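Notes follow the structure.
Incomplete set of chains, arranged as in the complex.
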C-alpha cells in the first residue's frame, strides 16, 4: 500500500495508516481503553520535508516511511483512501517510534 | 481558468479552486462525511511569495500552481468568482499534495 | 481622493478605501453573502513602513498605494473621512491583490 500512496505531506506533517488495536503490533503494546488521551498506533506512509526554523533551516524529521509509531488519538486529520483509514498529523503529535 | 485568475495572494497565502467530492481526482481519495475536521480537495491557482522569517528570509512555498491538495475544511476564507468557489488560505492549512 | 489623504499608517498597517459590492471592480469578483468570514474589496490609500523583525530589519510591505485588495471583513478599524468609509488594518488581514 505504501508504495502506491499518492500523498506528499507538507512541512512537518506525516501520513499515517492507522493500525487497529486487535492487530498484532511490534512490542506487544496494548493501549488502555480508559486513558484520558488515548494514543493510537500506526505505520508512517509519507513524511514532509520538515518545519522551517526562524534561521531558515529545516528541522530534521525524526520518523521515516515504514516506522510504526504511537500518536495521540485526537491529533491530526482523518482521511479515507479505498476504505482504509489514514491520518495526516504534525510530527509533534507523534509520541514515539515502536520497535 | 487558472490562466485568467487575477488574485495575487500575500505572504504564505494560497488561492485554491475547490474540487467537489463527486469529481474524479488524482489518487482516488474519498473523504469521509463523518470526519470531525473533514479535509477538502482543491487545485492551487496562485501562490504567495512566502512568509518572512525573523531573520528576514522568505520561507520557501511547498506548493505550486496546478498542484492538487488536501486542506482542512475550516481553513481559509471563501470567495466566489463567476459562480466558481475559491478559497484563500495559509499554506499551513494545506495537509498534503496529492499525486 | 488618494492624493489628499492625510493618514500615515504605522508599522505593517495599511489604509484602505472600502469598495462597495455594487461597484465595478477589477477581476469581476463577486463575494458570497453567506460566507462565514466574508471578505471585502478596497483600494490601498497608504502603506506603513513595515513591521520590525527580531533582527532589526523591516519586513517589506507586499501592497502599494493604488492596489485593489481583498481583506477579511472583521479585520481592521473603521473610520470615516468626509462621509467616505475607510479601514486601517494590518497587512496580515489582506488576503490578495486583485488584477
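Per-chain residue numbering starts at 1, and chain names A, B and C are given in the order in which the chains are listed.
Here is the rule we use: a residue touches a chain if its C-beta (ideal position, glycine included) is under 8 Å from a C-beta of that chain, and two chains touch if they have at least 3 such contacts.
Keep in mind the model is a prediction, meaning the values are calculated, not measured.
Taking the whole complex of the structure file rather than the 3 chains in place, the copy count of the single sequence reaches 7.
By definition in this document, only the chains that are shown with their structure count from here on.
Put simply, the C-alpha centre of subunit A and that of subunit B have 22 angstrom between them. The distance from the centre of subunit A to the centre of subunit C, each centre being the mean of the chain's C-alpha atoms, comes to 40 Å. Residue positions of subunit B with contacts to 2 or more other chains are 54-55.
Against subunit B, in their complex, subunit A makes its touches with residues 6-11, 13, 15, 46, 48-49, 52, 54-56, 77-82, 88. The part of subunit C that touches subunit B in the complex is made up of residues 26-32, 35-37, 39, 53-55, 57, 59-60, 62-63, 70, 72, 91-92, 94-99.
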